[in-house]
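In this view, the complex is presented without one of its protein chains, the others remaining in place.
Let's turn to subunit A:
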Amino acid sequence: MASYHPNDELLMRFSAGMLSNALGVLVACHVERCPHCQEKTRIYEQFGGELIAESDDAELPADLLDKTLARLSDEAEPAPVKVSGNVPRPLQRFLPDDVSQIPWKGMSKAIKEFRLPFGDDEFDARLYKIAAGKQLPEHTHRGREFTLVLSGSFSDNAGAYHAGDFVLADTSVMHRPRAHAEQDCICFAVLDAPLKFTGWFGALVNPFMR
C-alpha cells in the first residue's frame, strides 16, 4: 500500500467533484488503488449526502417529473468492469495497453516525457520516465507539481517513493531525484499550467545547467 497520500483537502475536493480536470484524474488514479484513501473518500461522500439532506427544498417545474418519466428506458446500466492491468483506469484510454509502447519524447538520456491531452486552465498533465539508476540535476519547482509514481521507484533527500505514492513538490523543495537501479521509474505528474517550461524540466532546458 502507498505510504504517501493526497492530503485531506485534495481528497475532500475530489469527493465533492470539485477538482479541476488534470488534478482530478491524478487523485483518482491514486484513490483507485489506495484502500486508505477510499475509506476517507467514503466518509466525505457521506458528508455530501448529508449536505443534500439539509439542502433547501427548491421548487421544480411542475412538468419535470412527467418529462423524466417519459424518458425512462428499460435498459439498465451494465455492472462496472473490473480494473485490470498496470495502467490506472482513468488513464487507460490515453495510453497503449502495453506501456512499453508509449511514444516517449526524449529530453535527455535520464528523463523522457509523454504529454497527456487532458490539461486544463490550471494544470498540465504528463508522464515522466526516469531511466533506471539515473539521477536528475538538482532543481526546484516554480509552482506546484503533484506526482504519482506509476511504476518503479525513486528517491530524493526527503524519502523513497514507490508505485502508488503521491508526492507534492513546490518552490520550497530542492532535490535531485534518482530512479532506483532495478527498473525505469514512470511517474504521472500534474503541474501548474502557466509554468509549462519551468517545472521539473527547468534545469534541463536551461543550457547553463547542463
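Please note the rule applied: a contact is a pair of C-beta atoms (placed from the backbone, for glycine too) under 8 Å apart; a residue touches a chain by one contact, two chains touch by 3 or more; residues count from 1.
To be clear about the criterion, contacts and distances are computed from a predicted model.
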item	value
Omitted chain, identified by the protein name its UniProt record gives, among "ABC transporter ATP-binding protein", "Inner-membrane translocator", "Sigma-70 family RNA polymerase sigma factor" or "Acyl carrier protein"	"Sigma-70 family RNA polymerase sigma factor"
Of A:Gln46, A:Ser108 or A:Gln183, the residue in touch with the unshown chain	A:Gln46
Residues belonging to subunit A that touch the chain removed from view	8-9, 12-19, 21, 24-25, 28, 31-32, 42-43, 45-61, 64-65, 67-69, 71-77, 79-80, 82-83, 89-90, 93-94, 117-120
